[in-house]
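Here the structure is laid out as structure tokens; the discussion comes afterwards.
The complex appears here without one of its protein chains, the remainder shown in place.
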Amino acid sequence: MRVLLFAHLKELTGQEHLDIPSTGPLTVEGFWTRLLDLCPALASQRPHVRLARNWQYAQPGDRFEPTDELALIPPVSGG
Amino acid sequence: MRVLLFAHLKELTGQEHLDIPSTGPLTVEGFWTRLLDLCPALASQRPHVRLARNWQYAQPGDRFEPTDELALIPPVSGG
Amino acid sequence: MNWRSFPQYPEADMEPIDIQITLDRIEDQTSAPSNDPRVGSQLEFRGLVRAEENGQTIVALEYEAYLPMARRTLETLARDLLARHRCLAVRVIHRLGVVPVGETAILIQVASRHRQEGFQFLKEYMDQLKTEVPIWKVRALPLLPAIPDAPALAISVLLP
Partner (left out) sequence: MNWRSFPQYPEADMEPIDIQITLDRIEDQTSAPSNDPRVGSQLEFRGLVRAEENGQTIVALEYEAYLPMARRTLETLARDLLARHRCLAVRVIHRLGVVPVGETAILIQVASRHRQEGFQFLKEYMDQLKTEVPIWKVRALPLLPAIPDAPALAISVLLP
């Protein structure tokens, strides 16, 4: 499961994306557990980012599939 | 004292302006009395028009001088 | 990289208030160029003549104005609202005479630091223009069935 990173999250992690080894569907909570295992530096960002799944903001009850494209969306500032 | 007419008031009166013979300053009420003597057809329009004096809307307490440019402003519809 | 060649913020050279009343087409008036580095928002409104007026299909509207008062009122409104909403510059062009459907009767451009100021300016300017500025739609030119080989004939309807 690929997780895209943007803006200052790229600088923070030194990565443009992270790959969570495939384990079947994940809840939002399960996703965060796996992600922070992989990259503890993101823990401080969790309260500030929204999750997107396949180009849409994720909902609390979502289950993420291994083929989904996930993204961490920090507060936006376009326009 | 010249009184300019616009829009349908020109069609109604057949005039682009009316001239009130000079009599010294006029109150708003005095102005209307003289104007309607001169052109009774305007009586029905009185509730619908505003008075302008020298390019500004007149105030209730104004006194109009013979040299002032008066105008009857029917409801506007620009833009 | 062209941002390196950006001039070091020359003094603002916008005319803060530019009011025009014209018989000419104003389609080709594009955005006021501004090199004022304080400007974060440029808003432009065009009011166009629509094909429908009071439920009737038309091809044009004719506008008339009390010229000196219209100019003064457009300018006073601009000055008051510019100050109230702390905008930086405004340009207003109102067209008079016969304006065909699809063409611009009024153009307003406003530059401000932030968009909210420009939005407020534009909304209030148009609201006040519609009640205060002595300009009138005096005639609607209705759509008539084509008459083959007939000479051109202008027929108009007086607006109330």
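All chains are identified by letter, namely A, B and C, in their written order; residue positions are counted from 1 within each chain.
One rule holds for everything that comes next: a contact is a pair of C-beta atoms (placed from the backbone, for glycine too) under 8 Å apart; a residue touches a chain by one contact, two chains touch by 3 or more.
None of these values were measured; they are calculated from a predicted model.
Student: Where does the absent chain touch, in terms of which shown chains it meets?
Tutor: A, C
Student: Residue-wise, where is chain C in contact with the chain that is not depicted?
Tutor: Touch with the absent chain occurs at residues 1-4, 6, 8-9, 30-31, 34-52, 59-60, 98-102, 113, 115, 118-119, 122-123, 126, 141, 143, 152, 154.
Student: Please identify, in ascending order, the residues of chain A that touch the omitted chain?
Tutor: 4, 6-8, 11, 52, 55-57, 71, 73-74, 76-79
We adopt the following convention: only the chains that are shown with their structure count from here on.
Student: Counting C-beta pairs in contact, pick out the pair of chains that comes out on top.
Tutor: Here the largest contact count links B-C.
Student: Using CA atom averages as chain centres, what separation in Å is found between chain A and chain C?
Tutor: 48
Student: Between chain A and chain B, what is the gap in Å from one C-alpha centre to the other?
Tutor: Here the centre of chain B sits 72 Å away from the centre of chain A.
Student: If you average the CA atoms of chain B and of chain C, how far apart do the two points sit, in angstrom?
Tutor: Measuring from centre to centre gives 28 Å for this pair.
Student: Two or more other chains touching the same residue: where does that happen in chain A?
Tutor: Correct list: empty.
Student: Can you list every residue of chain C that touches 2 or more other chains, as numbers and ranges?
Tutor: Chain C, residues with two or more chain partners: not present.
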